[in-house]
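Reviewing the structure listed below.
Complex shown without one protein chain; remaining protein chains in place.
Let's look at chain A:
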Amino acid sequence: MTVSDTRLPEAPGSPPDPPASPGWQEAARRWLRSTSTGSSTVSVLMTAVLLVVLFGAGSIRYENFGYPQVALNLLVDNAYLIVLAVGMTFVILTGGIDLSSGAVVALGTVMAASLLQAGWPAPLVIVAVLATGSLLGWLMGLAIHGLQLQPFIVTLAGMFLARGICFAISGPSIPIQDDLFTAVAINVVELPGGTFLSYGAVLALVVVAVAAYVLHRTRFGRTVYAIGGSESSAALMGLAVGRTKVGVYVISGFCSALGGLLFSVYILSGWSLHGIGLELDAIAAVVIGGTLLVGGRGLVVGSLLGVLVLGTIKALIDFDGGLNSWWTKITIGVLLLVFVVLQRLTARRAGSAS
């Protein structure tokens, strides 16, 4: 490192105010920087490009793939996974992980089905399910922060606990016949061009929007990023590290429970074997969406795109009909690996630049 390239005042760095007509590359770079998320934006753009390419390839290859409703169905069919991935994004941004979310989805469906069967009013059932998920997340967060335990182990325990409670409540599948749940399941939001979205899909998009606001416009959200960047620094800067760390697990628990409700609306039953491995799908979506597993870098919009990429791959293989559905898993596996390698390479380049 020479003296000259690290001297600050005379360095020809960008002036604070943009000149009148910068080239488009400079403008793009400036915009990227002004998003205050830097390389995360690049990763998300990569995911967006991938989504467009996949979808475009599908439209060319398969006759009916290009209809707008096919695209909207990606949202409809994956609404619960989007909500799950949002909760997971919070946790992963702090550098943690939540393995319990798939089991909490199952718990949500079983609780909803059995409580409705027992005659509880639907609004009360919804509140009970959401409260249970949040409580479980709060307890896990307390264990992780208060006892300095590994998130992996604590949420693994939470996963077994939630799955076990499902079986304790009911082994066999319980159908849901409640009016409110079926109404939400059947009715849709009409969109121009004869297309539609389910209520669940709309709710999932609202969750994404709220999450993006919380992450970028509240102190809580910025603290989430700060903890992911360096937890010890965040503590020395006087940020509320403990409260925030517990908070992200509460959010993840809440989102898992909400995902469970959406799943029970989608499938109209409660079963203890619902959502097995769903937490891993959520993690895959978050990572494909450009969020670093070590924390501190990523956007919740990326997680939405990640879910849509997974959904597109599944739709492509369904459309083909001739391919075994295991190809979905194989494709996702390869994709995940490619993305992690790409992230590592970009991170290394950024690291060597400084």
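Assume contacts are C-beta pairs under 8 Å (C-beta built on N, C-alpha and C of every residue); 3 or more make two chains touch, one makes a residue touch a chain; residues count from 1.
In this section, contacts and distances are computed from a predicted model.
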{"item": "Absent chain [UniProt protein name; select from \"Monosaccharide ABC transporter ATP-binding protein, CUT2 family\", \"Lactose transport system permease protein LacF\", \"L-lactate dehydrogenase complex protein LldE\" or \"Cytochrome c oxidase assembly protein CtaG\"]", "value": "\"Monosaccharide ABC transporter ATP-binding protein, CUT2 family\""}
{"item": "Touch with the omitted chain, as defined above, among A:237, A:276 or A:342", "value": "A:237"}
{"item": "Identified contact with the non-displayed chain, of A:181, A:225 or A:339", "value": "A:225"}
{"item": "Residue touching the undisplayed chain, where the options are A:61, A:217 or A:243", "value": "A:217"}
{"item": "Sites on chain A contacted by the missing partner chain, in the whole complex", "value": "1, 3-4, 6-9, 11, 13-14, 16, 33-34, 36, 38-39, 213, 216-219, 222-223, 225-226, 228-230, 232-234, 236-239, 296-297, 350-351, 353-354"}
